[in-house]
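A single protein chain has been omitted from the complex, and every remaining protein chain is retained in its original position.
The block that comes next holds subunit A.
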Amino acid sequence: MPNMSPTRNEMPVQAPDVRNKNFSEVALGYTEEQAIDEAKRCLGCKNKPCSTGCPVQIDIPAFIAQVAEGNFAEAYKIITKSSSLPAVCGRVCPQETQCESKCVRGKKGEPVAIGRLERFVADWHNAQPEAPVEKPAPNGHKAAVIGSGPSGLACAGDLAKKGYDVTIFEALHVAGGVLSYGIPEFRLPKSIVQKEIGGLKALGVKVETNTVVGKTISVDELMKEEGFESIFIGSGAGLPRFMNIKGENLNGVYSANEFLTRINLMKAYKEGSATPIKAGTKAVIVGGGNVAMDAARCAKRLGAEVYIVYRRTEAELPARAEEVEHAKEEGIIFKFLTNPVEIEATEDGWVKSVHCQQMELSEPDASGRAKPVPIEGAFIDIEADCVIMSIGTSPNPLIKSTTEGLDTQKWGGIIADEDGLTSKEGVYAGGDAVTGAATVILAMGAGKKAAAAMDKYMQSK
């Protein structure tokens, strides 16, 4: 008999006024009892609408049925047939617009908490003693993956499982890409990221950090001199955008990338860290995406009073509703319909305040969102000693500019077909490097697709 409660099991979380002072994980995860109870809310629809909403088509009803029976190991097996990073995706996927948005239970009440169940299963698995991994028999082919973010990890994992000799090249000193430098510890503990990467290494995947492809070695050299038959480019969209307004280069102004990298990759939030960070006493974050929420919540944890300045209204915020909710609970103040036009300086070149134009909404623009237009003569000043620009990122041009024959879009994205094949034979690409900034799960899906195509390519050679 299914559990017909219209509401889902609450996720235990750290209290807002406690968690906004530490970097430990906010959500604490279901207990076994909560997971089983939640799993029983699934009706096991034959046509699996939830799975159609999943970018990697996890057999969701099947894994949930196993959770309902307490067969967590079996549930894990089902998830990992389709997903390479369940502990990550269970935490950072926008389930409310994907699988959960298609759940039949959502029509009269709340959808089954699929994301929370995925996370539970992955965490349960990670808590078990490590079973020895069987290395697949080598098939004698060599493939390279550039970038160790979600798309690269997914691609490398799938190729390794098929017996390929896979090497991942990573520019930074730690693998994980945005999972390591971007998403904060309180949303995605770094131990989980390293555990997933450890799993790949156990499959035989080699990870070469400190290697900037395009500088240390080129794509052509990897193929011609190092003997890689096929290459996947998953170099992400790491180039921060700025508003190009006056005062943006003042001391105290960061890109969200720099602010988050200092905190997440370099551990600047820890006492005695060698890398400095200045969140100031009053921080203004410009932008309304998930990255803006992350930056705001980090600044709060470092002791600042935090404002998020966004030029549209709450309804248009691109961030996940859950992230916005968490940010509000933690005391972040939102200033909607507000757009910075200048950052004003103190005498010694530091940020003093942000001069903002007040906006109103008019007709929807090309993106389908209501277009913000200035209200003539309406300005406000927000005092601040730290400003964090979080208005998006573009693909890094480093690989494009050093790889002959690799075509890109005008805005920098690598041109690739459905399977990830680029304009260069044997070279595939996926994730943010192709699409521009998107989600972890879409990048992972692209990595898996490319892995399948690379397998075909190398086998047919």
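One rule holds for everything that comes next: a contact is a pair of C-beta atoms (placed from the backbone, for glycine too) under 8 Å apart; a residue touches a chain by one contact, two chains touch by 3 or more; residues count from 1.
Everything that follows uses one rule, which is that contacts and distances are computed from a predicted model.
From the set "Recombination protein RecR", "DNA repair protein RecO", "Heme chaperone HemW" or "Ferredoxin--NADP+ reductase", the protein name that UniProt assigns to the chain left out of the figure is "Ferredoxin--NADP+ reductase".
Across A:Thr261, A:Asn290, A:Thr422 or A:Thr439, the residue that sits in touch with the chain not pictured is A:Thr261.
Residue A:Asp348 is the one among A:Asp348, A:Glu363 or A:Glu418 that touches the chain not shown. Where subunit A meets the missing chain, the touching residues are 171-173, 181, 209-212, 215-217, 238-240, 242, 244, 248-252, 254-255, 257-258, 261-262, 265-267, 273-276, 278, 348-349, 396-398.
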